[in-house]
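A single protein chain has been omitted; all remaining protein chains appear in their positions.
Going in written order, the chains are labelled A and B, and every chain counts its residues from 1.
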Amino acid sequence: MFWQQLVNGLTLGSTYSLVALGYTLIMGVLNIINMAHGEVFMFGAFVGLFLVNYLKVNIFVAMAGAMVASALLGILLEMLALRPLRRRAVSDLAPLISTIGVSIFLENLALKIFGPQSQAFPAGALSGVQLQLGPIRITLVQIVILGISFGLMFVLRFWLSKTRVGKAIRTTAESIETANLLGINTNKIILLTVALASALGGIAGVLVGLSINAVEPTMGLSMGLKGLAVLILGGMGNITGAMLGGLILGIAEVFTVAYGASSYRDAVAFGIIILILFIRPQGLFGKRQGGRF
Amino acid sequence: MDIILNQYYLQIVIFVLVNAILGVSIYMTLSTGQLSLGNAGFMSIGAYTCAILTVKAGFPVYLAVPIGGAAASFISLIIGYPALRLTGIYLAIATLGFGEVVRVIILNLKITNGALGISGIPTLGTKISKMLSSFGLSRFGGLTAQQTSNLLVLVVLIFILAFLVFFCTRLNRSRVGRAFASIKADESAAEAMGINTTYYKLLAFALGAFIAGMAGGLSAHLTFFIGPKDFAYHRTVEILSFAVLGGSDLIIGPIVGALLLTMLPELLRSASEYRLMIYGALMVIMMAFRPQGLISEETVRFWKRKLGRRIKQ
């Protein structure tokens, strides 16, 4: 029972990690919260669904397609809703409000196009094979989710720390001005970061759509909230924090359901936010910030 | 006269007024530069508290509405204290999460009647008419009972809104208002000048929650029915867009924003279908081109100068 729940929690949590990574990448580089990230996730799920249902492509091709489409959506978001704000000095609330606008726009656009009812991937998208490992029963979907999430996370880590572009992203995250001085085209790096974050969100959408077998326009808001909870839990702009924080939230939710309070599953994320703010506001893995003088 | 007393128009004006009160609630929190995304949540706490008190415990409305506000305000302190010691982003996230969790709790509690919501809430109009008829006043010359009660509701709402405007203007020109404005302008400089920024941010947040809670209580008594869906995230975004469109420098901003955005779907039938999409697009456009909203301090200064010159000529 315990081990089974742990595997379920890890699977759920790895999708939270993917979503939270998107938040944290943008937070790290732009120092803003992209409130539309949840809707990018929803968009990815619909793209994946469309590719499988109408173009009859293989589920893995659909995932790649969802990543590309979401990355494009991210680029659009950066160019229309974020870049115009950077040109003039406005309050920190402006990008927050602007991306809230994008999120509500996208959600209602999806409602107009797809309707409020939830849709499912066809039964054959990933066969219902189950493996029995000792006391644990693990489905193929779970294996795919775990494999892809962890795979992407490690590739991302490696890419950020070892490649030239990855280093440019990290320099930009330290300070946009310094990066500019060093000859880094920061606008390009920001565009790349938002695209990358959105691609991660998009594939997470397909993975979650597969695992709960439901894709609906409102899935973005609740997932967005989970991602934000993980962002605070792990520490803002902290990549390791986002990865581990997601797993912690996933496991916490699964155990909350397993041991009784199933209807309060969605309250766990909020509980974690408040708890962290009280006891460790910089997040589990974050460093305490200095002043801003 | 008939046009003014038209049931339909009265209803719209009532919605405008309730939305204007909600606009003031978000203005209050924004006056320290903090963004609360929990106003729909506070509204629902006010609405449910108020409805439960009047329907199940038989409280009079004029007591239940402020109690609803106080309940929302109390809860706001619990969320606000940890979040407001930090920078603004934390409050936005915590209140967003809070709005969702309130919805989950309301769905699961027995006293709130879950997804079914609470119905049979006595409307404000009936209450007032009853009160008046007990004084022997049932109708004013030529008006139907329905018209009378609607008019009275209107008067009550206008009175509440006017009081809020009075409250905010007085506050702005006082020690507390200056503290709010200084925090909005530069939080760390304000703290270095001896202002307990956490306290004042919390105060503005709790006042905003109180107003939202009261607006919730009022709207419960205007619509006969409340359910968890009435207070979803979209309601918060709607309230926020009042302040974004009208501007949040001056109290008149969100009130004008509420007026314009509430009238929009009435004037433009096709707009009602795309209402939320319009709100979303509006937010992006405003932030890019006019982040201070339609009415800012500069706008007022500009028109004052312009009109002043005309008077001199």
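As a working rule, a residue touches a chain if its C-beta (ideal position, glycine included) is under 8 Å from a C-beta of that chain, and two chains touch if they have at least 3 such contacts.
Convention: contacts and distances are computed from a predicted model.
UniProt lists the omitted chain of the complex under the protein name "ABC transporter ATP-binding protein" (options: "Bifunctional protein PyrR", "glycerol kinase", "ABC transporter ATP-binding protein" or "Acyl-CoA synthetase FdrA").
For the chain left out of this panel, the touching residue among B:Ile121, B:Leu171 or B:Ile211 is B:Leu171. Of the listed positions B:Ile52, B:Ala179 or B:Val256, the one in contact with the omitted chain in the full complex is B:Ala179. Within the complete assembly, residues 167, 170-171, 173-179, 181-182, 185-186, 188-197, 203, 207, 297 of subunit B touch the chain that is not shown.
Everything below uses one rule, namely that only the chains that are shown with their structure count from here on.
Subunit A and subunit B, compared by their mean Cα positions, are separated by 32 Å.
Residue ranges of subunit A in contact with subunit B, taken from their complex: 33, 80-81, 84-85, 90-98, 100-109, 112, 221-222, 225, 228-229, 231-232, 236, 263-264, 266-267, 269-271, 273-274, 277-278, 281, 291-293.
Here subunit B touches subunit A in the complex through residues 33, 35, 37, 78-79, 82-83, 85-90, 92-94, 96-98, 100-101, 104-105, 107-108, 188, 233-234, 237, 240, 244, 274, 276-277, 279-284, 286-289, 291, going by the rule given at the top.
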